[in-house]
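A short worksheet on the structure shown next.
With one protein chain held back, the other chains of the complex are shown just where they sit.
Presenting chain A:
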Amino acid sequence: MKFAELIEIWQNTNLEFSEIILAQEMIETGRDPEKVKQVLSNLLRVMLEEAEKNFGKRFETLTGLTGDNAYKLANVKPRMMSKFNHIATVVALSMGESNASMGRIVACPTAGSCGVVPGVAYALWEVEKANFDDLLKAFIVASGIGNVVAKRATLSGAAGGCQAEIGTATAMASGLLTYYYSKDPIRVGHAAALALKALMGLVCDPVGGFVEVPCVKRNGNAVNVAIASAEMALAGIESVIPFDEVVEAMYEVGKSLPESLRETGLGGIAATKTAKEVVEKIRENWKGTE
């Protein structure tokens, strides 16, 4: 299903947009909309719980390459960021580092990009004091955006590079924010398109193949792309290229990326001198440990 077709249904029925996404899910998978809503509500609840629990904590990650980034950012008074951006960024880093230390995360849409959507959801919860039901509706819309990418392109870094993972997460998060503030699916489409275009071409180049560098901090950066895209769309800025076509373009770019830039740990920053030295050290430390 294209995003434009969902918008068309909305224009013809004027039903609440998250209900249209749930109805479409029933047509495609046969799943009961109430049950789907219940599971999504649980995913959102877990996100908020984990964000609260891990906010700005220090983590002992599997390789030790990350672990104190959320802590550092949480303990400064931001100079340029708003409170909203600051909280969203701390959560995005916290989720990324919790993931890297075998914490409980929601793979939304993947484990490596698990910080972006909770970042914006928790900022709405904490700063805007959002009501859970409104947040859930916006989260369902975000899931609908992710589903369009999953069906028409890919969510896998190995298949399409990081743009497929963090790019999709960011499109979802910007759609979530835009829907929360505007309830306008057309603006949601623009926000998602702006976000995905901003991260188009991003390669998947994890140092040593591990989900830490650059993944953790990339979550922190991407959540701000999501916020900026939503702010632009809410101001009436439109994406010249519609979201569905941006998704197709992202897929084409992903397929043309060489294998070294698709989660193999062989290209990009993973191929740098420092990355090689760091990985060597990590492997040394593993010897004789459990």
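The rule is short, and it goes like this: a residue touches a chain if its C-beta (ideal position, glycine included) is under 8 Å from a C-beta of that chain, and two chains touch if they have at least 3 such contacts; residues count from 1.
Rule of thumb we're sticking to: contacts and distances are computed from a predicted model.
Chemist: Select, from "L-serine dehydratase", "ABC transporter substrate-binding protein", "Polysaccharide deacetylase" or "Transport permease protein", the UniProt-recorded name of the complex's unshown chain.
Modeler: Checked against "L-serine dehydratase", "ABC transporter substrate-binding protein", "Polysaccharide deacetylase" or "Transport permease protein": the hidden chain maps to "L-serine dehydratase".
Chemist: Of A:Ile87, A:Val211, A:Val253 or A:Ala270, which one is in contact with the hidden chain?
Modeler: A:Val211
Chemist: May I ask which residue of A:Ile20, A:Val91, A:Ile105 or A:Ile166 touches the chain that does not appear here?
Modeler: Final answer for the missing-chain contact: A:Ile105.
Chemist: Taking the entire complex into account, which one of A:Ile7, A:Cys114, A:Cys162 or A:Ala193 touches the absent chain?
Modeler: Result: among the candidates, A:Cys114 touches the missing chain.
Chemist: I'm checking contacts with the chain that's been left out. Which of A:Leu155, A:Leu202, A:Ala226 or A:Ala270 qualifies?
Modeler: That would be A:Leu155, which touches the missing chain.
Chemist: Which of A:Ile21, A:Val116 or A:Ala275 touches the chain that is not shown?
Modeler: Checking each option in A:Ile21, A:Val116 or A:Ala275, the one touching the absent chain turns out to be A:Ile21.
Chemist: Provide the residue numbers of chain A that touch the chain removed from this figure.
Modeler: For chain A, the residues touching the absent chain are 21-22, 25, 28-29, 31, 36, 39-40, 42-43, 46, 62-63, 98-112, 114, 117, 139-140, 142-144, 146-147, 150-151, 155-156, 158, 172, 208-212, 282, 286, 289-290.
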